[in-house]
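This structure is in structure tokens; I'll ask about it shortly.
Every protein chain except one is present and positioned as in the full complex.
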């Protein structure tokens, strides 16, 4: 724990700006105002309090980031009206009778008094440096500063307008919880905590990013997650030295094992149930404030073919669906290239009657099959990208243009053959089957490579592509765990939840490579209805 | 095609050499360069149609007594 | 590791390099899909005819005035040379992987097909799933020109009719190249090829009118077998002999056999065979080796015109006996043809002896061709009628009464 909070490398610039709070409130406020450039969203309310009204108090908060009611009811109201009667000694530093020491004494006394008796807020932190002051004010806390005190108190009043918990837009399921993560870190950790009410669920957070100070929380099940991996995660997070983190994608890119690969080695999900399931298996979740996508490591190849729903549906059905996903993966990756290879190199593999109709379609098509495929694939990619960016209202127009104009008309105009349209549509549909969106992206990238290999060497080009691809995949690791496990290295026990999904009562162990020590889950038993006879006996007894 | 191939080979071996230089073992570098020269010369000779005797001839010569004996036995 | 960082750069440049030459590429609209080759002999030269599909005609839904296939013919010194010479005629390169039939003319077959088979098995584009056939009484070129109704590609028609009649009539045999080569190489076996002939007027066959009439003036028929000795055609087995040949070799899958009633005026009785197995045995004691062939036929009654009481087992047994005789005659006719007229061991009796008596075989291997016509073949058939179809007795019997 201590290691995590001890930043390995401190920014030298930051070091120099570490300034203790001044005893003088005015000085503090001036410094503060200068630093934030008199930004209008930051509210600095100064007033006098105490029996004599001689104590200067300032309340600082960022409007919009705080819950206004909280600030008014529990801070301003308390300070201004409720402690009206409390004797707060005026520091009266203007009067020359007092020395600085006195001023501080008085200030600190008043500070302690307010903190102990008056502050009705829940989470109060002491602040003694300017740096912390900025951090708290800018992240939505309200800071109360007293004249004469070298400490200030930060009250957690965070409460900004945020999206509620909604249904996640990706990875949607037919059956299963429909909650999704939001942009707020606390909401997200709460969603996880609600699913795992175990004291061993450890959540530790730390701001990352010299400018953005984004809170990044590491969530894992202590005693289940592999300690070595946990340490590695902390280590990699500590190594991050960046100005801002705007999404978990930043973190993902900075902590992954291998950058030069089209495959994601960090899993992400918008679904609390998926992440919770991962944590229960011994994986480690990384929640980044401001992003509804929570990261999960170590991530394996098979994980990208598993949907949360697999565990909510019947086992046999889930297995079938998973097999279909793998099929779709290969279809999305290889359909256009196999089509090119077959039609330009291996015509002997096509049944005669089909070959005749294919070749009739290609009569008059001016381009080679490769160019034809490339044309259609690129068109599709453009359509897809346009579809994502376009306002929803225009979306349907795009699909009409795509389907009718480009599909039908291109065939009629003799630019492409109709078989190619089928191939491209099949590819397109298959590429959306993968439950994980970023995995689909890597398939789409590789597809073009395979197409050019197919265009030059036919099926053997594809085969060499596959060999190299598999070599590459086999060399990948995610936080030390081989990416292709449990297929390679083959682990028999883990096959129960890899390509297949065994019934719930068979899934009694956690994946072996994810956690080395704590393998056993609770031993669920296959449901066995009581025999009628015994049931009757029991009734009699009752 | 040959030009592109040559470029690919050059880039490929250049990258290999660069990686090697970082590790900084003289012996490794020397071996690398010698072997690389042999390989590239072989490829270039093949490219310009200069026939190189196959190394198998030598091996066949060494084993000639044995293989002729074998042949006689099975003849 | 440095390799991985640069890997994609290199991979991309390799792809680029590859793209610079698509060496073996053939676009679909650059090939002429050949479905059949006809091989004739013209003055010591090969005359090659290829039948090429016109894809757009075959797959178009509308009737067109153009034919579904075209043929091109060229003459050359060797097979490969002639095929390449064909490019002077065809706009596209002939593509051989989808060949369904190779048709030899009788003249060509009589001169020997060994050299052609060498090319066919050596060329990489050739597959092995086509049928080898011989055109009877005509040039292979003319046979390939016959247009066929129902199946628009004539070669496909021939291919399917060989298959169908092999399954249901069993007079012909589909012969692929590996069958021919292995029987041809073997000393104790000789090859047969499927025979093709045109019924009707071959002149009409090449015209589009051939497929415009309900009853096509020219039709391709498959019902005979061409008999080879080594790689030369020596003669033909007619339909009955072909059937006998298939019975002997146990190739019959299903067929129909007819026998007249006791009173021939009534008509006859027809059996539908659904299982025929053979047993061959060689006996080398004595001067000449003896071969005995017995077949075991299971059948159902398909058609009865005689006045018979089929409910009586004795009657059925009589029918069985009658058919046994017919089968033996069929086979005998085939053996006679092979031994006397053709003198070619198409049944593989030599191989049979080799398998059973390998030492004896070594002594006679060289003279087998002269021994074969002399060997004694005993034939035996056993017929079991298992079913009588959906009815038991014939209406005929009721009518008679």
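Letters A, B and C name the chains as they come in the text, with residue numbers starting at 1 for each one.
Throughout what follows, a residue touches a chain if its C-beta (ideal position, glycine included) is under 8 Å from a C-beta of that chain, and two chains touch if they have at least 3 such contacts.
Note that contacts and distances are computed from a predicted model.
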UniProt protein name of the chain not shown, from "Malonate decarboxylase subunit alpha", "Cytochrome c oxidase subunit 2", "Dihydroxyacetone kinase DhaK subunit" or "Spore germination protein KB": "Spore germination protein KB"
Missing chain: touched chains present in the view: A, B, C
Hidden-chain contact residue, picked from the options A:327, A:422 or A:463: A:463
Residue touching the undisplayed chain, where the options are C:129, C:239 or C:336: C:129
Contacting the left-out chain in the complete assembly, out of A:323, A:390, A:405 or A:488: A:488
Hidden partner chain, residues of subunit C it touches: 1, 3, 7, 10, 14, 17-18, 21, 23-24, 121, 124, 127-129, 176, 178, 181-182, 185-186, 351, 354-356, 358
Interface with the unshown chain - residue positions in subunit B: 1, 5, 9, 12-13, 16, 19-20, 23, 25, 27-28, 31-32, 35-36, 38-40, 42-43, 45-46, 51-52, 54-56, 59-60, 63, 66-67, 70-71, 73-74
Those residues of subunit A which, in the complete complex, touch the missing chain: 345-346, 348-351, 457-461, 463-464, 467-468, 470-475, 482, 484, 487-490
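FYI, only the chains that are shown with their structure count from here on.
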Mean-CA-position distance for subunit C and subunit B (Å): 53
Length of the line joining the C-alpha centres of subunit A and subunit C, rounded to whole Å: 68
Multi-chain contact sites of subunit C, meaning residues that touch two or more partners: 21
Complex contacts: residues of subunit A adjacent to subunit C: 258, 260-261, 343-345, 347-348, 352, 355-365, 368-370, 449, 452-453, 455-458, 461, 468, 472, 475
Contact set on subunit C toward subunit A in their complex: 4-5, 7-8, 11-12, 15, 18-19, 21-22, 24-29, 31, 33, 35, 53, 55-56, 58-60, 95, 97-98, 100, 125, 127, 153, 156
